[in-house]
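Dumping the structure here so I can ask a few things about it.
The complex is shown incomplete by one protein chain, all other protein chains being positioned as in the whole.
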Amino acid sequence: MPKGRLEAFSDGVIAIIITIMVLELKVPHGEDFNALIPLWPTFLSYVLSFVYVGIYWNNHHHMLHLVHHVNGHVLWANLNLLFWLSLLPVATAFMGTNEFATVPVAVYGVDLLMCAISYSVLEFTLRRSHGPDSPFAKAIGTEWKEKISLAAYLAAIPLTFASRWIGVAIYVAVAAMWFIPDRRFEKAG
Amino acid sequence: MPKGRLEAFSDGVIAIIITIMVLELKVPHGEDFNALIPLWPTFLSYVLSFVYVGIYWNNHHHMLHLVHHVNGHVLWANLNLLFWLSLLPVATAFMGTNEFATVPVAVYGVDLLMCAISYSVLEFTLRRSHGPDSPFAKAIGTEWKEKISLAAYLAAIPLTFASRWIGVAIYVAVAAMWFIPDRRFEKAG
Amino acid sequence: MPKGRLEAFSDGVIAIIITIMVLELKVPHGEDFNALIPLWPTFLSYVLSFVYVGIYWNNHHHMLHLVHHVNGHVLWANLNLLFWLSLLPVATAFMGTNEFATVPVAVYGVDLLMCAISYSVLEFTLRRSHGPDSPFAKAIGTEWKEKISLAAYLAAIPLTFASRWIGVAIYVAVAAMWFIPDRRFEKAG
Partner (left out) sequence: MPKGRLEAFSDGVIAIIITIMVLELKVPHGEDFNALIPLWPTFLSYVLSFVYVGIYWNNHHHMLHLVHHVNGHVLWANLNLLFWLSLLPVATAFMGTNEFATVPVAVYGVDLLMCAISYSVLEFTLRRSHGPDSPFAKAIGTEWKEKISLAAYLAAIPLTFASRWIGVAIYVAVAAMWFIPDRRFEKAG
């Protein structure tokens, strides 16, 4: 099966996810600057999630660039990733409207963890279908960034209950690490 | 007529359907774990519908893969399928917010039935326009999965009034049966 | 300029318009069949608008099929059509929630009229940029269906104030007339 529609459908879903998050930025009541102040936690969580969804789109883009064919397993691994990404707007709103309270920050981290696991599963599924000697498998390499991210989220969730700002700081740090798109596929392409 | 825009438009509509369902997962009030408990029925119905929409996208993807041309009848058969799929978010929310009550579960089944009928109509329309000896017609074969699904939904709707969990169990079972994408078109391609 | 992105963007906007209309079908309160009864006017207006947006997508699809290039005027004529189509969800909800009251039915007709005018303007703009002897101009022909539709909407809006059901009947009749996609471009292609 060619990969065109998988890319198009993923682009569509990710475009909608990144855009509907903004619907949580409810229009402020009132017409002066004070009306904007209560929006800050929601705005900051929107920025964080926008960057995360942007990272996933960038990396998805880069990863699929080297893919030559997809099969049924890949379609479901991809839908699984889209499922966990689709929960990000809810988790973002939960964190934002509760002004970064402990449980919402932890729940947000659980969704980030599930997204990261799903991305690794998709990568694994693609690598298996392309074979260990394929350009795709070689481009992926050792996946150290994926491993660091998984470890970081696993640490962040319990640490949030010590201090919620540790959790937020770890999410920001992982996003910063991924900010630069995945060069492995760019070079190999 | 080439099939490119039919695929692109269907991808767009299905991507939006699968994503706006998440808008029904209203951000919980409160900042502790208890705030998440009332979300479970809505979340479970979201998962079921996400899987169903994913199945339809996968099968649509596989079916169109072997299609060479589309005409006006195909465009309307496809829009008819998209119409019934577009009601799935409403049916999902009706079922989720009423915690899988009898009538909402039956209504959800009616929509699944209409989606299945519409899919068969689309398949029939495509087969007629390609001819009985086309690779497309040969790949479809006897459509036993479609027939089982239709029979299952027809049984599930009245059985829901005996016990709503029978209805839900049948919907889950049909989804599980379709979880593996339709290999007929993959092989033939 | 090639036409690919114009088609892709239009597909995206039309896909979103056709799908967000369903958001007006608010989840009914209550868990029995009676809960569904108040939804009927909204549902019927959704069906009518779904068919209309489907017609516009089909005809847009057919018309662009014969187009070879687009310029700045075409981009704006297309955006103008998308603008009036984007008001259809609001007009639909206005008509549905007011159970087909006179003024909402007339307002809906005004939007249908503006969509029809905009479609004709787009057609005119494309014809001018392709020249009167182009396959595109020949395929369009005399545009009698467009002219009948414009006349019908112009009649329907005042007639709605005699009886709102005359207005609705005319909208349904025009939709039925367009139900068959525009063969002119299919044949010429």
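Which chain is which? They are A, B and C, in the order written, and residues in each are numbered from 1.
In the analysis below, a residue touches a chain if its C-beta (ideal position, glycine included) is under 8 Å from a C-beta of that chain, and two chains touch if they have at least 3 such contacts.
These numbers come from a predicted model, not from an experiment.
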Touch criterion as defined above, residue of A:T19, A:N71, A:S120 or A:S134 at the omitted chain: A:T19
Contacting the left-out chain in the complete assembly, out of C:V107, C:A152 or C:I170: C:V107
Touching residues (missing chain, whole complex) on chain C: 1-2, 5-6, 8-9, 12-13, 15-17, 20, 23-24, 71-72, 75-76, 79, 82-83, 86-87, 89-90, 93-94, 97-98, 101-104, 107
Footprint left on chain A by the chain that the document does not show: 7-8, 11-12, 14-16, 18-20, 22-23, 25, 27-28, 30-33, 35-36, 47, 50, 54, 57-58, 61-62, 64-65, 179-181, 183, 186, 189
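Basically, only the chains that are shown with their structure count from here on.
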Type of chain A:chain B copy interface by residue overlap (half), same or different: different
Centre-of-Cα separation between chain C and chain A, whole angstrom: 37
Junction residues of chain A - those touching two or more other chains: 12
